[in-house]
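This report concerns only the one structure given below.
Left out: one protein chain. Kept in place: all the others.
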Amino acid sequence: MSSIKEGEVLLSVENISLAFGAVQAISNVTFDIRKGEVRAIIGPNGAGKTSMLNVINGFYHPQEGTITFAGKTRSRMLPHEAAAQGISRTFQNVALFKGMSTLDNIMTGRVLKQKASLIEQAFYFGRGRSEEIEHREFVENIIDFLQIQAIRNQPVGRLPYGLQKRVEFGRALAAEPELLLLDEPMAGMNLEEKEDMSRYIMEVREQFGTTVALIEHDMGVVMDLSDRVVVLDYGCQLADGTPDEVSASQQVIDAYLGVSHD
Amino acid sequence: MIFFLETVISGLMAGVMYALVAIGFVLIFKASGVFNYAQGVMALFAALTLVGVMEKFGVSAWIAIPVTMGVMIIVAYLVDYFILRHLVNEPPIILFMATIGLAYVLEGVGDIMWGSDVKVLDIGLPSGASDYLLDNYNLYIEKLEIVAAVVAAVLVVVLAFFFQKTRVGRALRAVADDHQAALSIGISLRGIWRIVWSVSGFVALVAGIMWGSKSGVQFSLSLIALKALPVLILGGFTSIPGAIVGGLIIGVGEKVAEIYAGPYIGSAIENWFAYILALAFLLVRPQGLFGEKIIERV
Partner (left out) sequence: MFYFESGQFKKSYREDQAILPIRQDRIGIAVIIAVAFGGVPFILNDYLLNAVFIPALIYALAALGLNILVGYCGQISLGTGAFLAVGAYASYKLMTSFPELNFILVILLSGGVTACVGMVFGLPSLRIKGFYLAVATLAAQFFIIWLFNKVGWFYNDNATGQISAPPRDVFGFQITGPAAHPVATYLFVLTFVTFFALVAKNLVRSRVGRTWMAIRDMDIAAELIGIRPLQTKLTAFGVSSFYIGMAGAMIFTIWLGAVEAGEAFNIDQSFLVLFMVIIGGLGSILGSFLGAFFMILMPIALKQTMVDGLGMTAVSAKHMEFVILGVLILVFLIMEPHGLARLWRLGKEKLRRWPFPY
C-alpha cells in the first residue's frame, strides 16, 4: 500500500493527449484524484471518458502527457504493472470470464496475491492448498458483502445483466485496490439495483478507504455520490470541481445538458 | 541464369495455383468470418465430380462443367442449411473446427461416389511445353501453366467486376464489413452466405480443374488447403489481390529455396518453407501485405 494519506493526491494525469491515427480521442487533459474521494468523470458519448480510464490502466499509451500514481511519475505503464500497483477496474461492456463461475471470476481477482509454485498447485499441497483456502475465505466475504451467495457456482454467462455487473464489481474489489475505476457501473440497472450499487460504492469507500473514479451518465447518482467531478467533451476538458460548481457552469450546461433555442 | 529464370517462373506458376485456392478462402472469410478448411477438399470434390460425370455419363466437358457447378451450388445450400445456420454466433474456432468436419464429410462422400483412385482429368487443355518459348527463348514452360495464369487473371477480373458493379457484389461487401449493419438494412445474411459459398465452389472448381489437369485428381489436392494458410497470412485474409501476391511469393520462395538451399540443408524443404515464412511474417506484420489492421477495443 502506498504512503499517501487521506486527502492527498493519489493519482494525477497531466497534459494527456491520445490519438488513434487521425482521430484525436483526448486533448490536453489534466486533473487529479485525491485519496479517499469519489471522483466522477462525465461527458457526452464519445467524449473520451473510457479512453481516459484505459490510459490510467495502461491499456492505451498517450502520445503526450504523464501519469503520476502514488508519487511515481511515468508516461507509459503496462497493464499488469497498473494492476500490481493497486489499480482495479470494471468495464463498460461487462468483461467477465464467461466460461467460469461467479466464485472463480472473483477468485481471479486475487491472482496477484497468490504465490504458490506450479508444483505446489499440481499436487495441492503447501501453499497450493493453503492459499486456495485462505483466498476462498476472502472472496466469500466479498460475496457476502455483495449478497450474491445464491449464484456463486453459476457460470456468469447465464446471469442477468445487473448481477453480472455486480460480480464484476466484486472481482475488482477482490484485488484490494487503492484506486477503483468504474466504467458506467449503473448502466442498464433499475432503480433498486442502482441504489444497491451506490450503497456498495459508499461502503467500500468508508470501510476500506478505497479511492473511486467513476464514469456515469445518471446525473442523480453523480450528484449524490461524488465529491468532485471532471467534465470531458470531444476529448477536451470542460470543467473540474464539486458537483454543484460543475452543474452551474454555463459551458457544461451548453455542451452536455443542451442549449435551449428561445 | 536461364535455370534461375525457369525456377522463378515455375515458382510463379505454382504460386498461381495456390492463389486460385486461396481466393476461395478469402471470399468465404470476407463474407462470413469463417476460415473454410474444406476449401481444398471442395476443389478435390469438384474435380472428382467433373471427371465422374464425364466418365459415367459420357458427356463432354462443355456439359459436365455446368453440371458440376450445379452440384457445387447444391453443396453450398446444404452447407448453409445443415451447418452455418446452427453456428451463427459461435466463436471462430468452433466454426473452423466445423469446416474440418465438413472436409472429412466431403472427402468421404467424394470417395464413395466416384472412387478414390487417381483420375486423369482431361478437358482438352493444352499440355506439354510451350514450343514458342522453348524455341525462341530457350525457356521450358508448360502450356498448361500459362493457361492457368491466364485463367487466374480472368478470374480476378471477373470477381472484381462482380464485387464492384453488381448489386449482389455490393451486398457481399457490406456483409464483409459489418454483419449487424448489413442486417439492419435488410440484407439477408444467409442468402449472402449461400451465394458466397457457391461462388467459392465455382472458384474451387476452377482450381480443381487446373490442379487436376496438371497432376491428376487425387487426395493430395486437399492438402493444398493447408498450404493456403501461409498464402493468406502473407496476403492478408481479406484481400483477393493479396491472395495472388501471397501465392506468388510462396510459390517462388518454395521453388528457389528447394533448388538453391536444398543441397545444403536437405531436400523436401517445400514441406515447411511456406509455414516458416508465414511465421516470420506473423511476427513482423500480422495483418499481411494487404489485410486490415485490427484495433482492439475494450
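The first chain written gets the first letter, and so on, giving A and B; residue counts start at 1 in each chain.
Assume contacts are C-beta pairs under 8 Å (C-beta built on N, C-alpha and C of every residue); 3 or more make two chains touch, one makes a residue touch a chain.
A quick note: this is a predicted structure, and the numbers were derived from the prediction, not measured.
Peer 1: Return the single residue from A:Pro44, A:Gly65 or A:Gly128 that touches the missing chain.
Peer 2: For the chain that is not drawn, the touching residue is A:Gly128.
Peer 1: Of the residues A:Met107, A:Leu159, A:Met189 or A:Ile215, which one touches the chain left out of the display?
Peer 2: Answering carefully, the residue with contact to the hidden chain is A:Met107.
Peer 1: Which of B:Leu50, B:Met72 or B:Ala98 sits in contact with the chain that's absent?
Peer 2: Considering all chains, including the one not shown, the answer is B:Ala98.
Peer 1: What residue numbers in chain A mark contact with the hidden partner chain?
Peer 2: Against the left-out chain, chain A lists 57-59, 79-80, 82-84, 88-89, 91, 95-100, 104, 107-109, 111-112, 114, 116, 118, 121-124, 128-129, 131-133, 136-137, 140, 171, 175.
Peer 1: What does the interface between chain B and the hidden chain look like in terms of residue numbers?
Peer 2: Answer for chain B: residues 35, 82-83, 86-87, 90, 92-94, 96-98, 100-109, 111-112, 116, 226, 229-230, 233, 237, 265-269, 271-272, 275-276, 278-279, 282-283, 286, 296, 298 touch the chain left out.
Definition applied: only the chains that are shown with their structure count from here on.
Peer 1: If you average the Cα atoms of chain A and of chain B to get two centres, how far apart are those centres in Å?
Peer 2: Measuring from centre to centre gives 48 Å for this pair.
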